[in-house]
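Missing here is one protein chain; the remaining ones are kept as they sit in the complex.
So that you can tell them apart, the chains are marked A and B in the order they are listed, and the count of residues begins at 1 in each.
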Amino acid sequence: MTPSTFVAAIDFVGTFAFAVSGATAGVRRGLDLFGVLVLAFAAGTAGGIARDALLGATPPVALVDARYLGVCTLAGLVTFFRHDVVERLRNPLQLSDAVGLGLFAVIGARKALDHGVGPVGAVLLGVLTGVGGGVVRDVLVTQVPGILQRELYAVAALLGASLVVAGDLLHLPPQPVAVAGAVACFALRFLAMRRGWQLPVAKARRG
Amino acid sequence: MTPSTFVAAIDFVGTFAFAVSGATAGVRRGLDLFGVLVLAFAAGTAGGIARDALLGATPPVALVDARYLGVCTLAGLVTFFRHDVVERLRNPLQLSDAVGLGLFAVIGARKALDHGVGPVGAVLLGVLTGVGGGVVRDVLVTQVPGILQRELYAVAALLGASLVVAGDLLHLPPQPVAVAGAVACFALRFLAMRRGWQLPVAKARRG
Partner (left out) sequence: MTPSTFVAAIDFVGTFAFAVSGATAGVRRGLDLFGVLVLAFAAGTAGGIARDALLGATPPVALVDARYLGVCTLAGLVTFFRHDVVERLRNPLQLSDAVGLGLFAVIGARKALDHGVGPVGAVLLGVLTGVGGGVVRDVLVTQVPGILQRELYAVAALLGASLVVAGDLLHLPPQPVAVAGAVACFALRFLAMRRGWQLPVAKARRG
């Protein structure tokens, strides 16, 4: 598998996962079929579109490569028509969101490095790519984005993106490092969800 | 009328229509004069700004051509000071929104084709340009965007943008095709509003 095929493959899996999370949020909100498809596409592509716009890689690949639309539409249709199956997973929205988070954090960092961005910038673009889809999804349905409230959400994206950048600095082979980063991000997020791990909260003196 | 004059003309009409929708939302929210003007400008230009940013056509035309600011300010002032007249229209916010939707979907698709974007990308950029202003307007006043909930909203934008791209593939003359696309989008949206047409909704199993 060539590097670019490899990146494209995990990009599609991440897109599918985020699209399922968007479609699930839409079904729960009682949106109609097309609203669900729009939210699936927005959640599935917003992180990558923001990444490409900020890298100056315009027009963004998710808008010109028709397969992204296909992947999101498929995820949306499956979620819409087989919502009973999807909901049998324990918390399908957060689960698919965690898968997408790990894959996109890794891809975002990798693409930034390939565009010559330095280590800190690559980590930040990785985090942004990872969290972008979920933020847009949550803002569109007027919820405070999970990144601000959920357990170790941005920390997990930071872990995944940092592993990719560290691997690059150490000249490790990129593909295994990308897999390790995505798995580490997903694992940290998954465990934090299941066990309710959380960072400390400041005592605010007023509302 | 040259092609670029033609595009500019319908761009200004679409900007005016969306600016009226933004100003109307602002007046209903009880914003002060400048808040109304800001919301008019945001609604009138956000779709085009997003389109230009994603095409790499920076800085966006709506920020460098002062006439966009003039058109939005005019729309905001008229709506603010003659709000009684505007409200005599049946549902002025959704009506002006539907006009802007059709014009911007068509212009967005056209500009994307002119930048060498393929058919699917051009349709997506057309939809994005069409819905962008309304999404930003609704998010700013913390409402779930109409695109996710209103009757056949994104479908109508898809229709308008698709007609432009289909006309381009068939080598039809662009100006009549653009008019047909905008009219078709507006008509579909208008009828859906008046008659309450809607796509099916999935049965969610929990909130």
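In the analysis below, contacts are C-beta pairs under 8 Å (C-beta built on N, C-alpha and C of every residue); 3 or more make two chains touch, one makes a residue touch a chain.
As the structure is a prediction and not an experimental result, all values here were calculated from the model.
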Touch with the omitted chain, as defined above, among B:A17, B:L39 or B:L113: B:L39
Residue of B:V71, B:L140 or B:V177 touching the missing chain in the full complex: B:L140
Interface with the unshown chain - residue positions in chain B: 26-36, 38-39, 49, 53, 56, 58-60, 63-64, 66, 69, 80-81, 83-84, 87, 139-142
Residues of chain A in contact with the chain not shown: 53-56, 112, 115, 117-118, 120-121, 124-125, 128, 135, 139, 142-145, 147-149, 152-155, 198-207
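Note that in this section only the chains that are shown with their structure count from here on.
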Distance from the mean Cα position of chain B to that of chain A, given in whole angstrom: 28
